[in-house]
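The other protein chains are all here in position, but one chain of the complex has been omitted.
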Amino acid sequence: MSAATTVVRVKQKQIAQLIAKGKRLDGRGLNDYREIKIEQGIIERAEGSARVLLGKTEVMVGVKIETGEPFPDTPNEGVLTVNAELVPLASPTFEPGPPDENSIELARVVDRGIRESKAIDLEKLCITPGRKVFVIFVDIYVLNHDGNLIDASALAALAALLNTKMFNYEVENGEIKLKPGYTPLPVRRHPVAITFAKINDKLVVDPWLEEEQVMDARITITTDNDGNICAVQKGGSGYFTSKQIFEAAQIAKEKAAEIRKKLGW
Amino acid sequence: MSAATTVVRVKQKQIAQLIAKGKRLDGRGLNDYREIKIEQGIIERAEGSARVLLGKTEVMVGVKIETGEPFPDTPNEGVLTVNAELVPLASPTFEPGPPDENSIELARVVDRGIRESKAIDLEKLCITPGRKVFVIFVDIYVLNHDGNLIDASALAALAALLNTKMFNYEVENGEIKLKPGYTPLPVRRHPVAITFAKINDKLVVDPWLEEEQVMDARITITTDNDGNICAVQKGGSGYFTSKQIFEAAQIAKEKAAEIRKKLGW
Amino acid sequence: MSAATTVVRVKQKQIAQLIAKGKRLDGRGLNDYREIKIEQGIIERAEGSARVLLGKTEVMVGVKIETGEPFPDTPNEGVLTVNAELVPLASPTFEPGPPDENSIELARVVDRGIRESKAIDLEKLCITPGRKVFVIFVDIYVLNHDGNLIDASALAALAALLNTKMFNYEVENGEIKLKPGYTPLPVRRHPVAITFAKINDKLVVDPWLEEEQVMDARITITTDNDGNICAVQKGGSGYFTSKQIFEAAQIAKEKAAEIRKKLGW
Amino acid sequence: MSQKVEKLIDKRGLRLDGRKPDELRPIKIEVGVLSNADGSAYIEQGKNKILAAVYGPRELHPKHLALPDRMVLRCRYHMAPFSVQERKSPAPSRREIELSKVIREAVEPAVFVEYYPRTAVDIFVEVLQADGSTRCTSITAASLALADAGIPMRDLVAACSAGKVEDMIVLDLMDVEDKVGSADVPLAYMPNLGVITLLQMDGILTIEEFEKTVNLAIEGCKKIYAMQKEALKAKYVSVKEVEE
Amino acid sequence: MSQKVEKLIDKRGLRLDGRKPDELRPIKIEVGVLSNADGSAYIEQGKNKILAAVYGPRELHPKHLALPDRMVLRCRYHMAPFSVQERKSPAPSRREIELSKVIREAVEPAVFVEYYPRTAVDIFVEVLQADGSTRCTSITAASLALADAGIPMRDLVAACSAGKVEDMIVLDLMDVEDKVGSADVPLAYMPNLGVITLLQMDGILTIEEFEKTVNLAIEGCKKIYAMQKEALKAKYVSVKEVEE
Partner (left out) sequence: MSQKVEKLIDKRGLRLDGRKPDELRPIKIEVGVLSNADGSAYIEQGKNKILAAVYGPRELHPKHLALPDRMVLRCRYHMAPFSVQERKSPAPSRREIELSKVIREAVEPAVFVEYYPRTAVDIFVEVLQADGSTRCTSITAASLALADAGIPMRDLVAACSAGKVEDMIVLDLMDVEDKVGSADVPLAYMPNLGVITLLQMDGILTIEEFEKTVNLAIEGCKKIYAMQKEALKAKYVSVKEVEE
């Protein structure tokens, strides 16, 4: 990184000059999102799955359902567990090993969007109150990193959840008895995360890798179907004015509505 | 450390010359203990807590009580677990990460003093023999390291245990039912650890950091209220004669009695 | 290793020239096995144990028996667990720490020989189907590494299993009740692993350390009492022709039969 | 053993601990409390008891992690096992790892990182007792510890949460308000520059509520900022008194 | 939730998925699928879905692990948590560590390791979905990713399993055949040189059956090799088309 400092500065200047004119290196306008492609149901072994392409950023999410114990403070609710792996084939900067701060932050931001918007009806995932519930594992797998992993992962996670089906069952003496057929996972809200990079005091939406490498800071704002905010995360070692943040919130709400509409959510 | 070798040697000589005259860098006599300050009950979230200042050495101990299983060979006894963390804010030489040999030795020496003196009446902490007992977690947190962590930690651990209160309860069908009020943890003995540093073949009590940096070896002797020895630990890469050890044992017994008296234990 | 490259090349040439003439540095013929010495029952604390010397390679194996849960897909069978430690006293190249790829491969190859030959009658180790079975821990401890750890470890593991005795017991209400006396562990097959090194396109059996340091690749073929193959493992960054492998299989079968005969298995 | 939750706001509009909606918890700040650290600060904010220490600028191991044009700023947020209701395992949790990152990123904008190239500055935060909004209290403390260590800074960073509790926007959430309330917004601020360096949110807020909450949190930060400056002054005054 | 096992071979001699004994599963190969990696390949072989990427030659940290006369070839075989029936913990299992080793040793004979001394070449294999013989599919993919990265090679390595199922020697075992069958022989092969670079076996085979199985696996490798070359060609053709 240090050896590349000069290169970074040159690129930073170039990107900043373009942005001052309302333009971006890849031809987008400041508030243009990259193209989103979603494929669902690609992993037959998983209860749900999706692959999202956001430009060249590629994220796969698999959903597995197991049974387990509820948390003591929510005995009537299923458990949601979001995990992210920045596997080393996705970027020369990712290394094998236990999750680092970046993958943990990624997982927790996606988790908060789903959890705080109450996207999943967790009460429907209770088998025996206080004893046995369904545990929903959402595993985010980043396959190619070309910027804005948070938005791509949030989209992939939701797409995978919407694709998830659970086998039908009855409870007999506390044991699960399978019945024929499947039911979709009870997903009732569609939180969408929109991330902005701040470069030279301007905000651009959906930053790609070259922009992330020169940005001062980023802010992610997740909104639900009603346009309410359900999660925010500032990242990076820069800062924002409150005006910038309020503007970002407004744009995030609009962009999320656009995306939801385009995807039929 | 290696760069500091010359500095250490100069200081070593200086400290040794003073000790030869019965004096110490900080003005104490060879058998003088630093001032002890104890505050109890400072962490309301914990069942018991204490902060000990021994000169500038500062140690905090919190006691938490949970329920768990007894050890198979003591089915009628509660479980005592002592853990020590040398958190990196306490010294430039402490590093984040899992416990190293120094923090493990510290925890185990404090543990032995409490355990071997039978300070806690563990049989009173049994709920259902062989199945359910109280587990006493004693967490030692070193906040500032100015030497003699063992004695300071042992004092803080005992002070925190003496400050610990347990809710009243009844056992109904193997389950705990809370009742109003609290009872103190059954602490019946007051083990006190006294540590000596050997510098240039002389023993000094309660070494501070500068003395520890030049000492050949240290010996810790823990005695109980009757003046019996309940734990000994030699440390460091030097040695002692048996005469030195027997003298240390005598002084340890006296110092511990003084401290117990001063603290009203 | 890199500094030793030239030395390795010289030795490689020397060893290869000898092998071309059908000779080896330590005087053996290409298909000669080193002397095998086995001692059994040396660890009284273990249910079974053995120490094998294969030339100067020395391996100890201890067998412990505990109770545990069966695997869900084999509810009527005991569990076999093979673990290998390349403890650092055995070689300057072994380092303390969690098992690395070499010790994991070693354990898994030995495990496959025992498991695939069905050497142990695991169904006899079931206590309560689906709930409680005996777990057999086979711990391989390499004490001196002079080459061909796989064969030495496989021999030591089998010798230790043959030495293992289980206490007699009855099952009463799902609990084990001990009865007087012991019964041998039900071992009914005698898998023997034979390893070959390929050096300069020739195969030699039972390579010692110097040969392993210069070999292109190795192949281990484990056969059972009927001369059937039950496990194969190619190792190293070289290759074999199928002709070489079929020849090795034939020799492995013969060598294993010889060893079985010599050891009375 | 779960906490039973009464109403969080009473008829008079007061909170469980008697505070008004826009009122901070009682705050006690001390700077320079640890003799070994290059800088340190201790804060009590309600029942939060938090200690921050700074070591550095100092050498970095392994050396290839050093940066040629700036210092490396590192931060560890850690909770004592006895700081919370159920004993916390000493191993860092995922939550602690995330908070270490956002706290570092909240104070970094204030630091002139280019003054000490090739060095490391370490911030260690220990939560001795936790009662909600600990990341904010930690930032307030960390920023003071940096100043106490003499690390050159653009401004102090003050941090405070605001949120929504039973339909009311309130300042400085304590644990039960955070857990049972409907939204929580931790925020860090540099008052002289008027910029936000930490912003997170969870819960549900309309955009209007969100703006109101952010603005309230900023007001909280300004009050805390004044106390930070007092505490720094107090330390240097008392040092001067000792020296005289 | 265990799989109920029907007969694995029906009266007509066909397998559960309708294949003949010496028939491969349907295979789909794509080369150069990831934009960041220096080389990459994606394979579907039946329900196996496997992605391989290569990074390098590149610098090695820590430097004392570099070799003066050759590159260091490293390999990580890893399964996605959702790739198997029961969710797999992301931490590497003993099985994954062994497979990483044997996959590396299966492709290394094909690489001119001495061309790039003091460097590292990393192979990362991610199993997105597993359905038996994943180590073979992984080797096929890894070898293509190496070629795609421009690493100089003697030959491609193709890999395929054969085994014994209900007294029949069959090619390319899928999961249920591997688990319930009586022997499994994964094998990797360099067809131009006619040499075997991976060989493992578990189960029980007579020496004659073993030879037959090895020979069948080699035939499978040859077919896969043809598909590998097609896939490489397709990539370069499509690249050329794009360039033109």
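We call the chains A, B, C, D and E, going by the order they appear; numbering starts again at 1 in every chain.
By our rule, a contact is a pair of C-beta atoms (placed from the backbone, for glycine too) under 8 Å apart; a residue touches a chain by one contact, two chains touch by 3 or more.
Note that the coordinates shown come from a computational prediction; the quantities given were computed from them, not determined experimentally.
Within the whole complex, the absent chain has one touching residue among B:Ile65, B:Ile150 or B:Ala249, and that is B:Ala249. The chain not shown here is touched by just one of B:Ile127, B:Val187, B:Ile229 or B:Ala257, and that residue is B:Ile229. Those residues of chain B that touch the chain absent from the view are 1-2, 5, 72-73, 99, 101, 104-105, 107-108, 112, 115-117, 217, 219, 224, 227-242, 245-246, 249-250, 253.
Residues of chain C that touch the chain left out of view are 42-46, 49, 56, 58, 60, 62-64, 66, 83, 85, 87-92, 96, 98-99, 137, 139, 141, 143-146.
Rule of thumb we're sticking to: only the chains that are shown with their structure count from here on.
Considered apart from chain E, the assembly falls into separate touching groups, namely A, B, D | C.
Centroid distances built from C-alpha atoms place D farthest away from chain C. Chain A has the C-alpha centroid lying closest to the overall centroid of all protein C-alpha atoms shown. Rotation angle for the C-alpha superposition of chain A on chain B: 120 degrees, rounded in steps of 5. With centres taken as mean Cα positions, chain E sits 27 Å from chain C.
Between chain C and chain D the centroid-to-centroid distance comes to 57 Å (mean Cα coordinates, whole Å).
For chain E, no residue reaches two or more other chains under the stated contact definition.
With touch defined as above, chain C holds no residue shared between interfaces to two or more other chains.
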